[in-house]
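Removed from the display is one protein chain of the complex; every other protein chain stays in position.
Labels run A and B following the written order; every chain starts at residue 1.
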Amino acid sequence: MMNSNPRSRAQKRARPPNFFFLILGLAAVVIPIIAALMLYEIGNGSLSSIDAFGVSFLFSSDWIPNPPNGGPSILGALPSIYGSIVTTALALVLAVPVSLGVALFQSDLAPIKLRTPSMFMIEMLAAVPSVVYGLWALLVLVPFMRDYVNPQLKSSLGFLPLFTGPTTGLGMLTAGVILAIMIIPYGSAVMREVISAVPRSQREASIALGATNWEMIRTAVLPFARAGIIAAVVLAMGRAIGETMAVTMVIGNVARISPSLFLPAETIPSVIANEFTEVAGNDVYLSALFELALILFAIAFIMNLVGRVVINRLSFKVRGELPA
Amino acid sequence: MEACADTMMNMSNQTSKRNIRYVIIAIIIIVIIAGGFYYQTTLNMGNTTSTTSMMTEASQGPVSLLGAGATFPAPLLQKWTVQYGQLNPSVTISYNPIGSGGGIQQITQKTVDFGASDAPLNDKQLAAAPGLVLFPETLGGVAVTYNLVQFGIANTTILHFTGPVLAAIYAGNITKWNDPQIQALNPGIALPNNQIIVVHRSDGSGTTYAFTNYLSVVDSAWSTEVGYSTSVTWPVDKLATGVGSKGNAGVAGTVVNTPGAIGYVDVIYAVQNHLGVGGVQNAAGNFVAPNLQTILWAAANATGTPNPVDLRLHIVNASGAQSYPIATYTYILVYKDMSAQPNMSLDKAKALAKFLWWAIHDGQQYSTALIYVPLPQNVVAADEQLLMSLNYQGQPLVSQ
Partner (left out) sequence: MSFLLSHSRRRKAGNALYIILATACFFAALVPLISILYETIAHGAAALSLAFFTQVSPPIGGNGGGILNAIEGSLVMVGLASLIGVPIGVFAGAYLAEYPGKFGYYVRLLAEVLTGVPSIVTGIFIYELIVATQHRFSAFSGGVALGVMMVPIVAISTHESLKLVSSSIREGGLALGISRAKTLVYVLLSSARSGVITGIALAVARVMGETAPLLFTALGSQLMMTNINDPASSLTLLIFDFGTSPYENAHALAWGAALTLLVIVLSLSIVVRLASRLKVSGTE
């Protein structure tokens, strides 16, 4: 029937995948190349600063690019690290419970008809560009915080060092609030996925045993989804730490470490955004900004990695249990 | 049998079709890569091809120039680019106000065609940019601006400040508006018992340079502890009330939006935003508010005419009964031999030199409306000397 050699036929069929493989593989390899190049360029740029300041860069709180007597710059990352940590922590304190509430509402409580519109509305929140958040925060949220919220907090909780000092509305508190608003869609989406991945058998079992809605969630869903929820928090944290524009517009841009949330401060991205183009020929200064970018890159990288790996492992575990 | 023959025919058709597809993909990839190379070379070629057409003195082809730097003179510089663009439609000039620190950085890195800075370069910065020269294109005043409207003090009221009092405010030693030291200077005015929100620049700023230069001259404690520069470490930041904003516009904006704030901006920003402008005590002891006249007197009374080699001029705390003490020249930064800049062609260099010549002559007529003082004649003469020395590989760019 076939007069051509079976082996050459097989060879013919074997040839094309190599070409196909090459094109697709080239495209896929672009991704690790981007990551490696990024790490290289930023690491390379940080070398002078690492050389000059060493490990103490992370713990020094002086940010003096131009000392009065014209000496070498004295730069430390602690004020911006502090600002990043505080605003992110504040954002998480506000956003995590709300995200959980939103996720539970969408996956558990909302009537079926409302489910898609509710997801849609939260997705709209995610689609708003960061600079539009910043504009709204600067022109609407800041006056609101300054005129209504901050004075209330000051009068009721003013004994805490967290709420002392003048309240211009520009500071860590407002930055934390806008960050919280921005990470709610992201956090709630991941949490909703994780919660929905809990097998129905678990839920139905607990309802069959007479549990109320809340008890079902508490006993059947949350323990199952706990790792995933933590992963969602970690991912949201990574997102919040890297947020630049909205925070830069409302944080007040001062290298300061203070306990009060009302006061202007800075975060790592806001320092880079404000000062990168303007180092006026000072190589160590520029290099220090690269080092800040390296720190930011490392933190965001690790958080995303941890969060993703946990979620991957979790979904694998859950899929393994679901009926085929 | 027929089925087999058909299958074989189909397979060979498929093979040839398959091969054609791969050939097409390979061609596309090669075209993209070649296009990338071609594009890269035209980027570098763009300069040399236009050089050859330069030999004729005829009108130039379309040229686009990029400048960046100080926000202090930005209203005037942007007015110039618009006006000059209307007079010479083939030349488009874009000026990006990113702060004096940015202007110095970007011209040092040669990523812009000209820079602008209110702060004259120090020797270290000049060493980092060999061949860079600077010349003043205008001068203005740094206003002390405030917003006390909510406390019953209209922005048309001129509050009085002395240098040491301003230094104390920015050092965080005076924290309230009704501090005795401020009240003593303003006897008839009911100052509120509120905290002073002290606004300063968050970016590298020539306005900061001028302001801190003034504070250093009048307050020795400030001089030793803080000094003057495009970006300083403000002592008030260690306390509660310092806020940083980006650019003159940012500082003005923060003062507009923050009751009880004080800030320092070029006077036009304060005027355009209807903010209060303070009267500052000058060397003669008088409290003077910044306007065209008082800034001009500062320039006229400043010590020394510009040295043609070094056009750096300090007119802070000038003598003279009505001189405004916080006046400053502001500088344009260019390379003497513009061929040192990778993206500069002879065409572009000539266009830039022509624009700068226009700026110090015809351009000066637009200054006063924006509260910048037209350059005094001796400064114009010194600037002309410098512009005539600008060249492209030795070929001078302007003639009288």
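Heads up, the rule we're going with is that a contact is a pair of C-beta atoms (placed from the backbone, for glycine too) under 8 Å apart; a residue touches a chain by one contact, two chains touch by 3 or more.
Remember, predicted model here, so these are calculated numbers, not experimental data.
When the whole complex is considered, the residue among B:Gly69, B:Pro97, B:Pro136 or B:Gly320 that touches the unshown chain is B:Pro97. Of the listed residues A:Gly83, A:Gly134, A:Gly176 or A:Pro264, the one in contact with the hidden chain in the full complex is A:Gly134. Although one chain is hidden here, its contacts on chain A can still be listed: residues 13, 16-17, 19-21, 23-32, 34-35, 37-38, 41-42, 44-45, 97-102, 104-106, 108-110, 118, 120-125, 127-136, 138-140, 181, 184-185, 188, 212-215, 217, 235, 238-239, 241-245, 249, 269, 272-273, 276-277, 289-290, 293, 296-297, 300-301, 303-305, 308-309, 312. Although one chain is not displayed, its contacts with chain B can still be listed: residues 11, 14, 18, 21, 43, 46, 62, 64, 66, 68, 71, 74-75, 78-79, 81-82, 92, 94-98, 109-112, 245-247, 249-250, 252-253, 255-257, 268-269, 272-273, 341-343.
Methods note: only the chains that are shown with their structure count from here on.
In the complex of the two chains, the chain B residues touching chain A come out as 1, 4, 8, 15, 18, 22, 25, 29, 98-102, 104-106, 108, 122, 124-125, 128-129, 195, 197, 202-204, 223-234, 237-238, 240-246, 254, 257-258, 260-261.
Listed in rising order, the residues of chain A touching chain B in the complex are 1-2, 4, 12, 16, 19, 23, 62-70, 142-143, 164-166, 168-170, 252-256, 258, 260, 263-264, 266, 274-275, 277-281, 286.
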